[in-house]
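For chain A:
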Amino acid sequence: MSLLRAERVTLGYGRTPVVHDVTLDIVEGGVGLIGESGSGKTTLARAFLGLLTPMSGNIWYGNQNLKKADMRRFRGDVQPVFQAEALDPRMRAGASVAEALPRHARHRVPELLEQVGLDPALADRRPHQLSGGQRQRVVIARALAVNPRLLILDEPTSALDVTVQAKILDLLAGLPAGRLLITHNLAVVGRLCRTSHVLFAGRVVESGPTADLLDRPAHPYTLALRDAVPRLGGEPPAARGRAEARPARTGCPFRLRCPMAVAECESAPALRDLDGRRRVACHRAEEVLREPSGRR
Partner candidate 1 sequence: MIEVRDLRVRYGGRVVADVPELDVAPGECVAIVGESGSGKSTTLMALLGLTEGAEVSGRVRVAGVDVLTASPARLRAIRGARVALVMQSPQAALSPTTRLGTLMRRALKLHGVGDAERVMAEAVEAVLLDPAILRRYPHEVSGGQAQRFAIALAIALGAEAILADEPTSALDVTVQAEVVAVLRELCAARGLALLLVSHDLALVSTIAHRVLVMRDGEVVESGPAARVLAEPSHPYTRELLEALP
Partner candidate 2 sequence: GGQVRGAGGSPRPSTGGTPAGQTATQDNEATFVYAPNLDVVTDWDPATSYSNEIIALSNIYEGLTRYNAATKEAEPRLATEWSSADGGKEWTFKLRQGVKFHTGAPLDAEAAKKAIERTMKSNGGAAYIWGAVDKIETPDDATLKFTLKYASPMDLIASSGYAAYLYDAEALEKNEDDVKNGKLDVGTGPYTIDSWRKGQETELTLKAFEDYWGGWRPEQYKKVAFRVTPEITTAWQLVQRGEVNFVQRLNPQLFQQAGMTEGVQAKQAPSFQNLLVLFNTAEGPAKDVRVRQALQHAIDYDGLVAALKGAGQKAGGLVPPGLLGHTTGLEPKQDLDKARALLQEAGYGPDNPELKLTLTYAQGDEDQKLLVTLLTAALKQVNVTLQARAMPWNAQWDRGKKGDQDIFVMYWFPDYADPFSWFFNVFRSAEDVQFNLSYLKDGAIDEAIDKLPELAATDPLAADQAYADLQKKIIQEKAAVAVPYVQTYQRALTADVLGYVDNPAYPNVVFFYDLKPAG
């Protein structure tokens, strides 16, 4: 039984939906969310955190609907780690962490900072006096303060350079909590998530075990993602020259950029089960699978 589950949710701002009819289960072993910029990853994360009410569909927290759930317990169970600016610029690091703690437990601040590998002396600094890596650790420390069962991580390392990034990832990998991880970086997903979902234009286009997904993509977009990753010392990634096309409004949203698009793609493909472990929304998934496997 997973802790959180989205069932056919549509999400949007104002009246414009940006995430369409997504079903997603946060299971053990980490769940990754990858996809194009603007495809709705953060939006989905906000919905899981109860910060955004679905326009339709439900989010289940255990067997309760999140709308009616006991929010106090929920807040203790699920915590976010956001991209940037997750710390109040006017608050000292210690105070930010303390905010998560009940009054009598404020003495735990140093302990929590140490847990994420920070010198407790940094508690007196304000965010702008901390480096990006340190800031991100404070955010994690604050999230850990409530002993959450699930962390929702939205690009926790994208603002950091690779050396710092590596340290944070180590820290996250060692935490007992479950996680939903959002990132552009396929390598990071590969390391932290057993299951992954690929989002394109507000729709899940492929999901399944991360390793399978990256080894043998079943959706052309996943395939393109994998192949476009530059490799150290490798050839420059191949360009297709049609990347400016926006998601299509009808039919398969990827079809304007898809090298394998055919007439059939003008009707929207449903998300279907591929081999019991994998689901994909593509009419030609089987052919995609037959593409030469990655250069990895």
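By definition in this document, contacts are C-beta pairs under 8 Å (C-beta built on N, C-alpha and C of every residue); 3 or more make two chains touch, one makes a residue touch a chain; residues count from 1.
Regarding candidate selection, all candidates are chains of the complex that A comes from, given by their letters.
All values reported here derive from a predicted model rather than from experimental measurement.
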Given options 1 or 2, the chain of this complex that touches chain A:
1
List of chain A residues in touch with candidate 1 within their complex:
35-37, 132, 159-163, 165-166, 169, 184-188, 190-191, 221, 224-225, 228-244, 246, 257
